[in-house]
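Let me begin by handing over the structure; questions about it come next.
As you look at this complex, bear in mind that one protein chain is not there, while each of the others sits in place.
This part shows subunit A:
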Amino acid sequence: MALQRKWASAIIFVILLFGGLFMIAPLLWMFTTSVKDRMDVFALPPVWIPNPMHFGKYAEIWDKGPLLSGIKNSFIVAMTVTLVGTFTSSMAAFAFSKLRFPGKNKIFLLLIASLMIPYPSVMIPQFILFSQAGWVDTLLPLIVPGLFGNIVMIFFLRQYLASVPNALIEAAKIDGSSYAGIYSRIVFPLIRPAIAAQLILWFMAIWNDYLAPIIYLNSPEKQTLQLVIANYNATYAIQTDYPLIMAASVVALLPMLIVFLVFQKQIIESVAISGVKG
């Protein structure tokens, strides 16, 4: 029996290994293509690992288009939204979880229900709204809505706050703490790990967003990173400069990959919890 189990585990390990290979191989190929000589891309039989590797494209990409400003723009949007939006979201989660006021649960349910409204259903009026404000081709339409908070984040932080004893809040109230004080001295420190994980996930979502930026941003120097690399793809495919395209894409992918590898434990835990509680 035990032997049989061991064999089963070994077979499963091999299957998982092959599965993992399928998951990672396209990304490795993306990288090897980026360091190939331009002709090696078309070589038959295929060149899997170029020898020598040409890292020249990683220098070239910066002059071939607004890659640097793309990174800067993506960073401005994601940073502003997550910092301010996390603040507003966590305050709201605190109120929904720990403060008493009439209509609280109805308002909360209304917000949750609004998650069912797909972005495409609101994007056209939003576009008109922002174009009347003169905000087309600026980063503002990507930033401003997020400043008001993120309902998914409010939902998870409220769940997390359920484990914070009410007595703690009551005691602080009796001591005469203000509500802002209770939030900053008691609630915030307690939910900091949850906030951090949610912030990272949100940052990634904004960094990788594509539909909203493509609607609003026209000038190359205003575009976010994802649009910039999509334009590289469109422009340099005609010249069949695939190593250049792949190098730019690797650069676009790398920041979030590093963030993920550094915080993988927290990210994976918080995603896993979201499913169980979701």
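To be clear about the criterion, contacts are C-beta pairs under 8 Å (C-beta built on N, C-alpha and C of every residue); 3 or more make two chains touch, one makes a residue touch a chain; residues count from 1.
Methods note: contacts and distances are computed from a predicted model.
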Check your understanding: For the chain omitted from this view, which of "Sugar ABC transporter permease", "Fe-S cluster assembly protein SufD", "ATP synthase subunit b" or "Sn-glycerol 3-phosphate transport system ATP-binding protein" is its UniProt protein name?
Key -> "Sugar ABC transporter permease"
Check your understanding: Out of A:Ile61, A:Ala78 or A:Ala92, which touches the unshown chain?
Key -> A:Ala92
Point to revise | Candidate in contact with the missing chain, chosen from A:Ala2, A:Ile49, A:Ile238 or A:Leu261 | key: A:Leu261
Review point. Touching the missing chain, which residues of subunit A?
Key: 8-9, 12-13, 15-16, 19-20, 22-27, 29-30, 33, 41-44, 46, 88-89, 91-92, 94-96, 99-102, 104, 107, 110-111, 114, 116-129, 131, 145, 147-149, 151, 154, 173, 179, 183, 204, 207-208, 210-211, 214-215, 225-227, 229-230, 232-234, 242, 245-246, 249-250, 252-253, 256-257, 260-261, 264, 267-268, 271-276, 278
